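Data first, discussion second: the structure below is written as structure tokens.
One protein chain is absent from this view; the other protein chains keep their places.
Entry: subunit A
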Amino acid sequence: MKRKVAETTTEVGSESTCHVETESIEPNRSEDGDERPTKALKSDSKNKASTTALVRPLKVSNKELYKAPTPEELNQLKETESLFHCSLLKMQMEELLKEVVLSENKKRMVDSFVLKITELLHSVPETPVVELSDTTWLSNVEVPFILVPESTKGKFHMEPPTSVAMIGSYPLGTCIKPRVSVDLMVTIPSSVVHPMDAINQRYSRKRALYLAGLAEHLLSSKEVGTLRYSCLHGNRLRPILLLTPPGKDASSLTLRIHACPPPDFLKPGQLHPQKSKIRTEWFTGIDSPQPGGPDVPTPHYNSTVLGDHLPAAHLQFLSAVSDQCGAFKDAVALLKVWLRQRELDQGSGCFGGFLASMLVSYLLTSHKVSNHMSAYQLLRNTLHFLASTDLTENGITLARSPDSTAPSLSDFHSAFPVVFVDPSGHLNLCADITAHTYKQIQHEASLSVRFWDDPTMDSFQALLMTAKPLIRTYDHVFQLSGLAKMQSACKKLNLFSELMDHSGNYVRTALPLLLSLLQRGLGERVHLLAHSLAPDLEWPVTSEPPKHKDQPPLSFGLLLKSDHLASVLEKGPPADSPQAEEFRQLWGDRSELRRFQDGSITEAVLWEASTACLKRLVPQQIISHLLQLHADIPSSCIRYVGGLLDDVIIVRQENCGTGEEESLKVVQSYDDLSRKLWQLENLPLSITSVQGAHPALRYTQVVPPVPVRLDYKRFAREKNSRALVPQEGKPCPVYITPIKVICHMEGSGKWPHDRLAIRHIKAAFHIRLAELLRNTHKYPCNPTATHLDVWKDGLAFRIQVAYQREPQILREVVSPDGMLLMRDNPEAQALELETQHRPLLTSTLHGLQQQHPCFGAVCRLAKRWLGAQLFSADVCEDAADLLVAYLFLHPAPHTPPSSPQVGFLRFLHLLSSFDWRNSPLVVNLNSQLTVADYTEIKNDFVASRESLPTMFIATPTDRKQSMWTKDAPSVQMLQRIITVAAESLHVVEAQLTDATLTQDVRVAFRPPLDAYDVLIYLRPKQVPLVESAVDPPNHPPPRGIYEGSVTGGALPVVDFDPVSLYLIELREAFGDVALFFCDPYGGTVIAVVWKPKAFTPHPFKTGMMGARRVEVTEDKPSTVPNVEAILLDFSVLGEGLVHKVVPRTEKWVV
């Protein structure tokens, strides 16, 4: 299994390995598998197109710009300025609409197909009258109906329909691509149905039989491609017949045949939500003990039957509205796209396109919006209306003057959770929608309105173009499989009458109650509890309808509140209050009386969780407890997806979680050190600031430093300072990260104005600081010219003294005529990065961690992935942290992640889908950038795109340079990162959502190694971080540490990592010939790729002869890399560390 995925990853990878020289950065937006195979074919043409596909600064001649405007033009310009945010949005919407509306060609095809089918339908042969339960006359097809209870009274026969007409979105003009479906209404002749058929599903069964009769007839026809059954929005009482045209058009068009009763079949008043249309005796099969007893109302059943009567009337109503308002169609189309991206438009209990158009009509007819508004304004107003109106409390109605038999709004509210009444006044259009789905819609709408008001972001992209699959939207997700258990849940929850109302569909019956139960239990912990809409089932006409329990598992999503993540206690009401009983009832035996520090004695529930990663999973405990207690659903049916990825960043020591606690300890120790530094006396100059400049000090170090106690016997000693030194021939000692701290000294006239002198003064400061720290606090110290290592609390801090003006002094150049010039140079930049920018970034991101407790964990997952896929050298730690910060600061269209898992998924999505080529990634840290700044950054970016880094990240303090991505990644590497990220996202999401996949999620953290030319395998014993690798060895080598608490003692071996030393040497020696990749977090393989450019024979040049050999042809010496010798050098340079060098390709044999 493992190998299989590795292969698929490389397949995509090898298509664009680092060898490809001319490849552009094309964000990979194909997540659905079907686009991928064609990609290879397309890539040629894509490359050609992309050479020109770059936004360039536009040059418009002044004459063009300043010519006198015509009134029309003036109008148009003004309009776009006032109606839309900018003309860009208007054009984007127009383009989007062009993509989704049906072309004329398509319409012609649809019309001709519908015509053919209509003829066919009219020619349905008549059959003799039989008993309703007798289905022997159907020879080839099954009835699309679950016949429970089996017997019903009544007669049935087939007869050609009285009329066949198109209904729904197609005649209205709001039908959109893809998955074009055209609805066809077939009216059942009145001789087939009987006015009493509304009772006991008789009508519904006749309807299903009628459809089966049609299917049987159509099955023999050549005009029909495939023929399947489905049911409308998952309602098993309303089966529909799906048919596609034969041949190649099959996938692009689906015809949905609805059977409808004759127009005057039933009076709507009969189907009032409080009437009962299903008899208990019939449904249970037992004679009720009191035959005269009141029947329970069956609102859902009634609205189902009523719904069949009204499509034609609804279409008429909508067409009338559409004729009045020019932008209606476009607005509905946009709304449908919006719904579709949020997975709200399909499945049982969905808010589909029909409801969308009804809602827009409601706004138009009630004059909440004007007929003259543009599509954009209609969409915006609709979303605003959704966000601000709670249909679960205050229902709305389209009926102007309902007749006296129509139910009142309060009647509807008592029967349904969400109320939106149709123009007739009798039907609740939202009958199937659960309150939680509506809350989800409201949440999405209010988010969208908020994003739309933010001028700094590309709201079009976020709201209409980005899909929001459940797994990437919600912090935690869980699935209920084994839906048969819901049947017992119904029993336990005492839902018999509801079950009857839903005609035995126990999943739909139990769902609302389960949701409200969980909502009560989760309470303050969640913003939103959403559930997936069970997808519409489809099955071939020749097989029986699937059972309720055969549905795919139900998924639920949780949006967590980050400020309640850490609490492990549910504090209930005081023991003697009346609510206490309710509380006890909810929690069962988990509820216990507790006395609190403030003296109160209350009911409370305490969950077991010691670390942050376990605390995040408290909702899992709550959910499984409540479902077991109240619904008899065992925890084996619950697949909770919330912490599956935690395993990758877990700290592998006793009682350690995912590193939050360890990072906190580091920060506390650092704070202490910083305080002690401030308090030092007798320094020649005072300290002006102490700043951390290390990922560990912003909670984002992949392997956070853990205090260690050393076993001195396993080390050699340095002669003078008695510091520990690694022993030769022993496994490499434990890696102790030096945590960098920048210590700025006060500016003063005493500082020399000379670069070398400053360096010496800094060294003197290191010596002095070491002396003071050793004397006052007894910390072992090791001062050097560049830094000072301090050993404190089992952690090593590396203090570096800095002088504010040093970078300026490095930049100073005196021109020959005595002028003092400032010239930027790499040395000054590097120093500035080290002493100013990195500390600033560290403190800013530290602040972000305080707002979002899982920021650090997401960063660590992201960097772990980058490392594991061998991209660490290309995306530096700071850049990766900034990318993650972007997810938290600019989460649109989502909310900021509150779990590492969802953050990581969005990180992969960001990497793979961002348009790196044409846009800068602006990370607005501390919200310092204004709209004007954004525009300026974008303009600067466009003006000099070619000279800027391929991955451009702008921050408030770095608007023009993108300092963290200046040197890497290259175009080719970025392309590879994009491809691998897309593939990883695909794999991880599949692993998380599909319970049947048995691999673990680590597959995304195992790099494909087939694409590399040489693999250098290292001895795990000498790789100090191998214990924290993605796949750690079973028997970790001895590292010279004890378990347990920390003591002082001699200075340990700090920052000794043979792998990184080896990599430095390799890159310095062979950087011209090859690229070297390694996982810095315990990787035991170094992968090498030859640079193709180096392998073309060069003429002999004294400047570039490194590692090459000469070949003489026709008296002209040319040079190629001396591969045999280089391979040998790999082992020579890594003597003791390298296990073996494996050349994998013969590419270098020219």
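Points worth noting:
We adopt the following convention: a contact is a pair of C-beta atoms (placed from the backbone, for glycine too) under 8 Å apart; a residue touches a chain by one contact, two chains touch by 3 or more; residues count from 1.
Methods note: contacts and distances are computed from a predicted model.
Its UniProt record calls the unshown chain "Ribosomal RNA-processing protein 7 homolog A", which is the correct pick from "Ribosomal RNA-processing protein 7 homolog A", "Translation initiation factor eIF2B subunit alpha", "UBC core domain-containing protein" or "Coatomer subunit gamma". When the full complex is taken into account, the listed residue touching the unshown chain is A:Leu77, out of A:Leu77, A:Ala250, A:Leu593 or A:Leu606.
Touch with the chain that is not drawn comes from one residue among A:Leu115, A:Ala320, A:Leu606 or A:Ala757, which is A:Ala757.
Touch with the chain that is not drawn comes from one residue among A:Glu771, A:Asp824 or A:Asp967, which is A:Glu771. In the full complex, subunit A touches the hidden chain at residues 26, 49, 53-55, 58, 60, 64-66, 69, 74, 77, 80-81, 86-88, 91-92, 95-96, 98-100, 178, 337, 340-341, 464-465, 467, 716, 718, 720-721, 723, 725-728, 732, 752, 754, 756-757, 759-761, 763-764, 767, 770-771, 782-785, 814, 816-822, 915, 918, 1022, 1053, 1056, 1058, 1061-1062, 1064-1065, 1068-1071, 1100, 1102-1103, 1105-1113, 1115-1117, 1122, 1124-1125, 1127-1129, 1132-1138.
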